[in-house]
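After the structure tokens below, expect a handful of questions from me.
Shown here: the complex without one of its protein chains, the others still in place.
Labels run A, B and C following the written order; every chain starts at residue 1.
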Amino acid sequence: MTAATVEKPKRLTVHWGRWLPAYGVYVALAALVLVNAVITDNFLAWENLRIQLVQVAPVVIVALGMAVVIGTEGVDLSVGAVMALAAAVVPIYLGYGAVPAVAMALLGGVVVGLVNGGLIAGVGLQPIVATLALLVAGRGIALVISDGKLKEIRNADLVAFGNGELLGLPYSVWLAGALTVLVALLVRKTVFGRQLVAVGGNRPAAQLAGLPVRRVLIGVYVLSAVLASIAGVLAVARIQSSDASQVGQLYELSAITAVVVGGTPLTGGKVRVLGTVAGALLMQLVVATLIKHDLRSSIAEMVQAVIIVAAVYAARERGTR
Amino acid sequence: GKAEETGGTGTDNAAAAQQTASAGPGGGTCTLQQYGGQKIDLKTAKVGFSQSEKEANPFRTAETKSIQDEAAKLGITNLTVTNADSKFNKQIADVEQMIDQGVQLLVVAPLNSDGWDPVFKKAAAKKIPIITIDRKINAKHCTDFLTFIGSDFYEQGKRAARSMAKALDNKGTVAILLGAPGNNVTTQRTAGFKDEIAKIAPNIKIDFEQTGNFSREEGQKVAEQLLQSKPGISGVYAENDEMALGAVTALKGAGRKAGDVKIVSIDGTRGAVQGIVDGWIYGVVESNPRFGPLAFQTATKFFAGETVNENIIISDREYDQATAKDGLAVAY
Amino acid sequence: MLEAIDVSKTFPGVRALDSVSLSVRPGEVHALVGENGAGKSTLIKVLTGVYRPDAGELRLAGERVRFATPQEAQRAGISTIYQEVNLVPLMSVARNLFLGREPRRRGLIDTVTMNRVAAETLRGYGITGDVRRPLGQLALGAQQMVALARAVMVDARVVIMDEPTSSLEPREVETLFGVIDDLRGKGIGIVYVSHRLDELYRICDHVTVLRDGRRVHSGPMQELPRLKLVALMIGRDVETVRSEGVTGFSEESQVADSTPVLKATGLRSRHKLHGVDVAVRPGEVVGLGGLLGAGRTETVRAIAGALPLDEGTVEVAGRPVRGSTGAAVKAGIAALPEDRKAEGIVPGLSVRENIALAVLPRMSRAGIVSEKRIDEIVTRFMERLRIKAAGPDQPVGELSGGNQQKVLLARLLATSPKVLLLDEPTRGIDVGAKAEVQSLVDELAGQGLGVVLVSSDAEELVEGADRVVVLRDGTVVAELTGDAVTADGLLGAIAAAAEKEVEK
Partner (left out) sequence: MKLSVEGVQKHGALAVLALVTLVGLLAFPGFRTVDNAGTLLVNAAPLGLIALGMTFVILTGGIDLSVGSVFVLGGVVAAWASQYGFVAALVVPLLVGAAVGLVNGVLVARTNMAPFIVTLATLLGARGLMRAVSTEGSTTYLVESQPFKTLGNGDLLGVKWPVWIAAVLFVAGSVVLNRTGFGQAVYAVGGNTDAARLMGVPVAATQIRVYALSGLLAGFAGALNAARLGSGVTVLGIGTELDAIAAVVIGGTLLTGGAGALSGTIAGVLLLGVIQNLINQVGDVPTAYQQVVSGAFLAVVVVAQTSLTRLRSVAPV
């Protein structure tokens, strides 16, 4: 900052109104870990923490894509269906080996992303509608491809990918971590990242400033779908079976919740990548806590509702009055 | 009672077809005359089958296929199949619509036992016989519906309890992986299991009950949490095979050995029976989905003027270490 | 009538109002002036219940009042036209006019009466046409007139106008002044905010000057000489102001007789443009004149690639430009939009991000942006345009209107354009900044840029432009060059075109 630009430095001290939305989710996460350390047996055991990381990994991967989409003031309801699609595609090509099968699954993601992006950027549909159509149709296609049947996965490479470990952590966790770093860099350091938040912040303005708005939007939906495909493959590898009717069910809602709880506003123009990861972890720990303490599903659901409201309340953008 | 051979012959899986166990306690009987319907020839009749859930899990796949195959075998050309995709209101609309279209026999796999008033009202006006399969409908026999063919879920729960008691030698702590909440199947399989455990093995403590929604993934997730918070658990009762298989994957992931935790489940899918062979699952109580032969046989009898029982309870197999290997041939 | 006493208001990081008092008497037109960001709009929002003051009190007719919502202020008889047009674009013109006080019949809204009265009322403001169509289809100026009609329709005791003329035509400004005279006659108090000094001296009785959130002067309008007013606003002494002059345009600019840097030919777009030709040579400032809805904005948008064309070509330095905004920017065309809020700023992003927005690809290697190079240009342009912000990281949405405009200009200049398209560049900008922008335009032209200037301010247009192309209904009706570029010449050309229209 140069002195010349700051004619009137009238900034006050740290302002809660800005601080809380940005860091509230970390505080909540820390608090929940502390509470669990006290009330839950074995909570701090490495095995337990590892399980939580493993379970949250696919949600994190999907949520990363969702965060980027939401940054453009969009939403991608089709992620769960894309996971199912990936799950359906994998067994078909598994005969050629794990790598071609995974490649085909990712290719499927690219196609869905292009359709989503095309409908949104090209035709001009509202994201929620376009991706709703793919949520319905995508799972249908997955069921058609898989003939509507559950398939057991026995390919050793793929099973190893789902359950193997490196330095005490499963590959899936490493993968989620690496993708987090990549997406964070993408958002913060690249032209694409800057452009996408601008598109989310004010699309006509971005358009007029000569930004490749369509390309950015299509890119964002492709990214989201590819990440969802990865999560789908991961899910298949982990449960060692492919069931297009089950894989990815309601993932769209988990992902959106993670993103919003993590402090990214649904109104676009801002992406909090680390917040999203923290949001996913928070929701994972909430569910884990409820299960570990054997709460009935009625109570568990109501508790979750309250926690979501509380977390988002803390993370909301405050208006000035 | 001893099972009576009723299954059709000639299917690739003749031995696997359902067998009736009993006429069901307390049930009445019904004839075409009492029902007030008309005698029809099944071959040329319009038949409707309403499936409740997507044919993704092996049970539903086998169920729908069995109906379709049997109809084809009998030369029934006019079979309409609808699928409610787990949406109850859609199933009501589906069935109502089939009645409007003039079906003369309805086979329904109901998503829920209650809530069928509008269908009964419509079907009664046209005297269309309704055969419900796998789940019962709570209604007036011989007025609202003709017969129920299916397993006794409560009994399945009890048998699972006996299997579990045997596995644990009547002591230990057990976790239940519940089916989808609100589902009649869940309710009855839970009640049967708990009642029987309380009766025959009071030293077995039920320590954990969480829903796995009948899905493998959720079953696995819940089991993973369970194994962390209650590492000392000695048995897991999974209310369907999918969740049991999820639990097996969780056990493997946690580095447990086969047979460490005794798993008992219900359904009898090939995957689960294989699980017994591999030593990961202790026992599986069958819930036979091959309703086709029995359903059409009952309908034929009914239209021929014979007496039909209110409840036709099928006899379900049970697989354990001893029978699993052979069972693989008949498991679905 | 309406009084604010020692009102203060602080936003996160900014003290927008610091113990400001204001007193409006019945039948008085009270000017509220100050630089961009001085706090005028904030004061108005405090007066009308949009913001709650941190300290101080409001009095209406001597009684202490507190407004929790704009609605309460309106009920109390305070009617407001806000700075940015604040109506609902998707609702019909009539429904906008009557929103919240629709005529009723048997408890239900009487749409027939509503539409009839709306049509009658608006005709008085020069707006004809179907009042049932969505308001968003009206030109910005017409929307402003609807807002005016709406504010005046109620039995208000005080009418507040925040820069009402910024998007009005001279003809409409006259209509507005007529309305103000009427209101004054009825004993209604008026608060009037404007950066156009001529207007202030024409209609205002009293003036309050704000600077940096403080009141620096309050007194009768006529007793305050123009230079003194400007000096008060910008906080410098009269002598300095006198020596610097008020308009930023220098007398003559030398236009080389070279080939045009921008050549737009035969621009056609259904219902909007019917064959417009514009050519700009390097160093030349070409003005686009015409009445509201003449197609000036559309012309500019067409050149910038933002309006799909049915026919016509745009060339920059002899090379054709494909019709997209991206291609236009790449070719060296930079456009300043008319509607700053909707199409200009990205409010949530910082000043820095906004300035760098259009040049990101150039500030990067292999897709990774170079923060250092961005810092360089941001610093350069914030200094050069004297952008007033807490720092480069302040969100642009929090800046005052004028400073937002400067950020946009910085964004354009950062692309090192060959052609600048400026649609109402000084709308809502204070005198100081206006002069700065104007001299900047001059300077840029001097450096060989071609500039297209659209302005509803005839004065500005003729002073700034070397040549003026007059439009009407999407076609060029006249071109003023050389000595003919005068305000009278411009008005004459517009009037002549209008007469021709009437004869037809």
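In this text, contacts are C-beta pairs under 8 Å (C-beta built on N, C-alpha and C of every residue); 3 or more make two chains touch, one makes a residue touch a chain.
These figures come from a predicted structure and were not determined experimentally.
Participant: Report, in label order, the displayed chains that the undisplayed chain touches.
Facilitator: Per the touch rule above, the missing chain touches A, B, C.
Participant: Which residue among C:Arg236, C:Arg270 or C:Arg322 touches the omitted chain?
Facilitator: Residue touching the absent chain, from the options given: C:Arg270.
Participant: Which one touches the absent chain: A:Leu49, A:Leu132 or A:Leu169?
Facilitator: The one listed residue touching the chain not shown is A:Leu132.
Participant: Please pick, from C:Lys9, C:Arg95 or C:His195, the residue that touches the omitted chain in the full complex.
Facilitator: In the full complex, the listed residue that touches the missing chain is C:Arg95.
Participant: Among B:Ile40, B:Val81, B:Ile200 or B:Ala258, single out the residue that touches the unshown chain.
Facilitator: B:Val81
Participant: In the complete assembly, which of B:Cys30, B:Ile76 or B:Leu111 touches the absent chain?
Facilitator: Checking each option in B:Cys30, B:Ile76 or B:Leu111, the one touching the absent chain turns out to be B:Leu111.
Participant: Name, in rising order, the residues on chain C that touch the hidden chain in the full complex.
Facilitator: The missing chain touches chain C at positions 48, 50, 69-71, 73-75, 80, 82, 86-92, 95, 99-100, 102, 107-109, 111, 129-130, 132-134, 137, 150, 270-271.
Participant: Tell me, which residues in chain B touch the chain that this view leaves out?
Facilitator: 54-55, 79-83, 85-90, 92-94, 96-98, 100-102, 111-118, 121, 180-184, 186-187
Participant: Would you write out the residues of chain A that touch the absent chain, in ascending order?
Facilitator: 75, 119, 123-126, 128-130, 132-144, 148, 253, 256-257, 260, 265-267, 296-306, 308-309, 312-313, 316-319
Criterion: only the chains that are shown with their structure count from here on.
Participant: Could you tell me which chains are in contact with chain B and with chain C alike?
Facilitator: A
Participant: So, comparing C-alpha centroids, which chain is the farthest one from chain C?
Facilitator: Computed centres place B farthest from chain C.
Participant: Report the inter-centroid distance (CA atoms only) between chain B and chain C in whole Å.
Facilitator: Whole-Å distance between the two chain centres: 72.
Participant: Centre to centre, by mean C-alpha position, how many angstrom separate chain A and chain B?
Facilitator: Inter-chain centre distance comes to 37 Å.
Participant: If you average the CA atoms of chain A and of chain C, how many Å lie between those two points?
Facilitator: Centre-to-centre distance between chain A and chain C: 42 Å.
Participant: Going by the touch rule set out above, which residues of chain A reach two or more other chains?
Facilitator: Chain A, residues with two or more chain partners: not present.
Participant: In their complex, what parts of chain A are in touch with chain B?
Facilitator: Interface residues on the chain A side: 40-43, 45, 47-48, 51, 54-55, 143, 148-150, 152, 163, 235, 238-241, 243-247, 249, 288, 291-292, 294, 297.
Participant: Residue numbers of chain B touching chain A in their complex, please.
Facilitator: It is residues 54-58, 61, 181, 207-211, 215-217, 220-222, 224-226, 228-231, 242, 245-246, 249, 252-254, 271 of chain B that touch chain A.
Participant: Sort out for me which residues of chain A touch chain C in the complex.
Facilitator: Result: residues 1-2, 4-12, 15, 17-18, 189-192, 194-195, 197-198, 201-202, 204-212, 269-270, 320-321 of chain A touch chain C.
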